[in-house]
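One protein chain omitted, others in place.
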Amino acid sequence: MKPKNKHNHNDLGLDTKTVAEGYRALNKDGTFNVRKQNVSFLEQLNIFHSLVSMSWLKFLTVLALGYFTINIVFASLYLIIGMEHLTGIHGTTPLDQFTEAFFFSAQTITTLGYGQVAPLNLAANMVAATESLLGLLLFALATGLMYGRFSKPYATIKYSTHAVIAPYQEINGFMFRVVNPKNNQLLEVEVSVTLSLKRDTTDLRDFHLLELERTKVVFFPTMWTIVHPITPSSPLYGLSASEVLIKDAEFIVMIKAFDESFSQTVYSRSSYKAQEIKWGEKFTYLTKRYGTGVSIDISSIDDTHTADLN
Amino acid sequence: MKPKNKHNHNDLGLDTKTVAEGYRALNKDGTFNVRKQNVSFLEQLNIFHSLVSMSWLKFLTVLALGYFTINIVFASLYLIIGMEHLTGIHGTTPLDQFTEAFFFSAQTITTLGYGQVAPLNLAANMVAATESLLGLLLFALATGLMYGRFSKPYATIKYSTHAVIAPYQEINGFMFRVVNPKNNQLLEVEVSVTLSLKRDTTDLRDFHLLELERTKVVFFPTMWTIVHPITPSSPLYGLSASEVLIKDAEFIVMIKAFDESFSQTVYSRSSYKAQEIKWGEKFTYLTKRYGTGVSIDISSIDDTHTADLN
Amino acid sequence: MKPKNKHNHNDLGLDTKTVAEGYRALNKDGTFNVRKQNVSFLEQLNIFHSLVSMSWLKFLTVLALGYFTINIVFASLYLIIGMEHLTGIHGTTPLDQFTEAFFFSAQTITTLGYGQVAPLNLAANMVAATESLLGLLLFALATGLMYGRFSKPYATIKYSTHAVIAPYQEINGFMFRVVNPKNNQLLEVEVSVTLSLKRDTTDLRDFHLLELERTKVVFFPTMWTIVHPITPSSPLYGLSASEVLIKDAEFIVMIKAFDESFSQTVYSRSSYKAQEIKWGEKFTYLTKRYGTGVSIDISSIDDTHTADLN
Partner (left out) sequence: MKPKNKHNHNDLGLDTKTVAEGYRALNKDGTFNVRKQNVSFLEQLNIFHSLVSMSWLKFLTVLALGYFTINIVFASLYLIIGMEHLTGIHGTTPLDQFTEAFFFSAQTITTLGYGQVAPLNLAANMVAATESLLGLLLFALATGLMYGRFSKPYATIKYSTHAVIAPYQEINGFMFRVVNPKNNQLLEVEVSVTLSLKRDTTDLRDFHLLELERTKVVFFPTMWTIVHPITPSSPLYGLSASEVLIKDAEFIVMIKAFDESFSQTVYSRSSYKAQEIKWGEKFTYLTKRYGTGVSIDISSIDDTHTADLN
């Protein structure tokens, strides 16, 4: 009645009944390999989150297009009201007048207000007063988004491309390396690795939380090699490389840390599939003495050399 | 002397002495069914919280009304000072002059400042200088509110409309489903379910923290069925549907999670009353294979089918 | 060698060697009764914190004075440069010119820019360009401060004025009540109460962490009576009211909660001195049925009635 601590139980919250070859629960970048069907667009929508998460190029394009569109709309309004109700309009053709209205709108929404062109009658004044308020509110929004974009913490952890099965003390171990290339300090870093294996005969997957040499470090100044020693109690014990492939193994990695620069807890996820493991390779030691401290060559995170397995 | 771990003890912080039929501690939307009396308006007030929590329609209406009111006030001030102390005023009737003062005020408070109308004497200048400062401060406030509205995390968890009593392994279980329709990733999701039952003879309620199949999942990519197995130690053990109704049962659900998009801890609450339980129904399994991952039909969260109870 | 769990040990971080009558470690409002000497002003200074914590009246006064002062400074600069280098100046007396320069400065720093007055030569243009940049930065600051002021979470917990020693089950208990008058939801509320007692003969104080009926509640919709049962293991056991006064007792209360409105952890502190305890009084029960829920009269938090002690 208390299956909670059993190893083959799934406390990850992932589905256990999907077995076809090549199933991957987590993509390399840590996103879930899941599609949600029949969620209404509005329900799924999170405007702030989308605008904060999109690339800078996309974000600035959205802003520029929005600015352009709003000015088109307001220029049309001023044109409908009649250009004779704005001072300082010189254009006589509709296109010239529209252009002048467009730039008057731009000067109004940014609260620039050169004053060369200015509203004269009630309608034009009402539109301009509304536009300047709208401008301020949109700008307030942009400010919030800018801050949201910059202050959004994100774990900057980089994973070694491959994991290895290498000799570890008297036995062997499953190992991969992580590195923090940014200047952000990550503190109290916790890691968990769960192994998902397909059962031989049924259509179910088992999930095994792997025992690690160390599940938490206080500091993470540079690089950390995470080691699962393959003891007799390990689900990997006695398995060959080909058996691990047949069982369609997936090592699901979750890292949690406190990012001191953002004063926030951040998470990082990734996964290694069976074919992303190098057997009989060992990660090369990279730390060198430098002054009174040490120096580490971060670009060599993937460097391995052959090592005879125990 | 240490009744803390006893099951019939209320560590929820809810009242234990209210028994009348139909009592509900938590509303479906997670708010508390409690009215606070004799709290002074000021004590209860939390302006920021109110402005951040109200609907966008209400929020924008408040802003528009505020803008209108402030301009009315300042237009009146300029009129009192005398319109001859502003340049560029053409109106001769009081109404025309008030309109011009109103739009001059709008141009000043938004710091638009076309300059067509401008203050001339000391009094008008003082009012205009004060208004533009006030405008900036109000705008600073609006910026903060906009950001507050957008960055406020909220658990987007959706609950199945009904709970079910369904067969579970060799016995039966109380079950309900939750889903995260948004794109926000929820991590380290914890759930607790407390059953509140009316005592037969006295005017007291007992609270029982229910044992769950799983109280925590690391990931919550799509859907989670929360199960309370009805073992002999369960307060539901041996109760019939009508007995659960007579005892006026309320299942109080509390979910806690880390919202990765907002980097914040979020809470979600709901409750199921006895009449919101379907006996002998089972939730339909919804996950399908999709490419190398899975696909889940979120709109079918309430789908159940008949299942014979053990 | 491991005195950590001993009762008479001070894990509060408060001083243990201060015995004089009337010593109070915490003031009623939760601030520490401590003066820091010889800290340089700059070291102690925390401008943001000060501006965010001061009253609104003080804050707005600081803003208004700052605005006034900066305009005085810039008006002087324009005067030094020479008023002939600004267009639209009509004043001939120094005072008139200064007034015009003052309001031109106000129009520039708020980026209002009517344009009636405008800089002509290099020096005036440089000062105006600098002033408008300064204005934007100061305004950016004000925006941040506004947001900081509004979004600063604070525990809104209100304590009963007095604590009581009242009958509790078969024995007696030390009790006080707390209430959350605001609409903010406080969740997972934890409380600890430490009793500080003067030793009879030496110049030391002992600190006793008191056992409570309940140290944590999940919800805190209205009111919570916190109870320390006076069992034989309690440091209060067998003490009379006068003995508690002689030992100069101080009950130090610390409450920690998650404020759902601000998505932040908040703390609240207070203390009860021996003379703030009513012996043989019991808090009056305040919950009433209201519709399908309950209603509580918050203003009666201090209501007690006589009750014979066990």
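Quick notes on this structure:
Residue numbering begins at 1 within each chain, and the chains themselves are lettered A, B and C in the order written.
Note that a residue touches a chain if its C-beta (ideal position, glycine included) is under 8 Å from a C-beta of that chain, and two chains touch if they have at least 3 such contacts.
Quantities reported herein were computed from a predicted structural model and do not represent experimental measurements.
Contact with the chain not shown here comes from a single listed residue; of C:Y23, C:F68 or C:F98, that residue is C:Y23. When the omitted chain is restored, the residue from C:L60, C:V73 or C:A129 that touches it is C:A129. Along chain A, the points of touch with the absent chain fall at residues 63-64, 67, 71, 99, 103, 106-107, 110-116, 139, 142-143, 145-147, 150-151, 181-185, 187, 189, 211, 213-222, 224, 229, 231, 258, 260-263, 285, 287, 289-300. Residues 1-4, 9, 11-15, 17-18, 20, 22-25, 32-39, 43-50, 52-53, 87, 108, 111-115, 118-119, 122, 125, 128-129, 132-133, 135-137, 139-141, 143-145, 147-148, 152-153, 192, 254, 262, 264-267 of chain C touch the missing chain (whole complex, contact as defined above).
Considering the complete assembly, chain B touches the hidden chain via residues 111, 113-115, 143.
The rule is simple: only the chains that are shown with their structure count from here on.
Relative to the C-alpha centre of chain C, the farthest chain centre belongs to A. With angles rounded to a multiple of 5, the C-alpha fit of chain A against chain C returns 180 degrees of rotation. In this assembly, the C-alpha centroid of chain B lies 26 Å from the C-alpha centroid of chain C. Between the Cα centres of chain A and chain C there is a gap of 37 Å.
Among the residues of chain A, those in touch with two or more other chains are 111, 113-115, 143.
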